[in-house]
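The structure under discussion is supplied below as structure tokens; questions concerning it will follow.
Only one protein chain is missing; all other protein chains are in place.
Our next item is chain A:
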Amino acid sequence: MRSSLQRRAPTLLRTISRRSQYEAAIISNAPRPAAAATRPAAVAPQKRWHSSVNADEISHFNALASTWWDPHGSSRALHLMNPLRHDFINTCRSTSLSSSTTVTPEPNSQPTAGQQQQHQAPKLRYLDVGCGGGIFAESAARLPSTHSVTAIDAAPVIIQVARQHASKDPLLAEPTKLRYINTTIENLASTLQSSPEGSKFDVVTLFEVIEHVDQPANFLSHLSNHVKPGGWLVLSTIARTWTSWFTTNFMAEDVLGIVPKGTHDWNKYINDDELRGYFSKFADEQGWDLSSLMVQGVVYVPGLGWKEVQGSEKVGNYFLGVQKKA
């Protein structure tokens, strides 16, 4: 229903006219009128109006679960992008490490810079929100520099797939390394209350999720409770532009077929300046260090995969990282 060009064009036009209203919605924590209005209320969960969870989205992702780990299946684009997420997180963390601590190299050994950090820095606790089948969560759990990964998703079938897949790797079988929880961001705090891991994390990640949630501002403020002082929130999403509509909805879903049809609702895309706006508005209340905020655009090149491209955050997929004040 959201797949054909003919059906899409009117929506697009409608959305343009609604844009200012939509921007206001993001900043003001109010429910999103545009997204809610264009969706059928088919599988309405209870208390939908209080929750960031969009039932449509969840059933869409549940349906993709079985092919999540097929390297040529529905999530190939995410698999290909995954290494860049680690590169971006490293970039974010290395800027804050170099400014706050001076690393003195040991005289006799000459390990690489990454190795030195791994040896000296305490191991990291990750929270991966909207983890899907666990592409990022698994990879983070495998890193020698990781203490543990907590990964949550609102789709129950997907969490099942994620758990099942993790059991194929003995490295992830250690119960403390990687755990999956089927919960919403709203309920996470109470779920983690008695957890020995605590409910605050060094790195909170949100990859290709925010464009799928209702009330993104609400969602982000819940998230911010789980970022440690000095910790990072790192997310990736797609800018809402003509180009991104063309590349993700038309090219990626319809022409290239690298993303399953119906995955994207262009109405819900968020531009980097809208997110910047959010973080500056709540900088004091939530403790964000605005000087740390970083944005990196990435472009999918058929045949080559994802490439970092300066300035492309304005037209398509991008990463954003922001640190909490220590």
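In this section, a contact is a pair of C-beta atoms (placed from the backbone, for glycine too) under 8 Å apart; a residue touches a chain by one contact, two chains touch by 3 or more; residues count from 1.
Keep this in mind: contacts and distances are computed from a predicted model.
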| item | value |
| --- | --- |
| The complex's invisible chain, by UniProt name, from "Ubiquinone biosynthesis monooxygenase COQ6, mitochondrial", "Sodium/hydrogen exchanger", "Breast carcinoma-amplified sequence 3 homolog isoform X2" or "NDUF8 factor" | "Ubiquinone biosynthesis monooxygenase COQ6, mitochondrial" |
| Residue among A:N82, A:T191, A:S221 or A:S292 that touches the chain left out of view | A:N82 |
| Touching residue (missing chain; options A:S139, A:Q160, A:S199 or A:S221) | A:S139 |
| Residues belonging to chain A that touch the chain removed from view | 71, 79, 82-83, 86-87, 111-112, 114-115, 138-144, 164, 167-170, 173 |
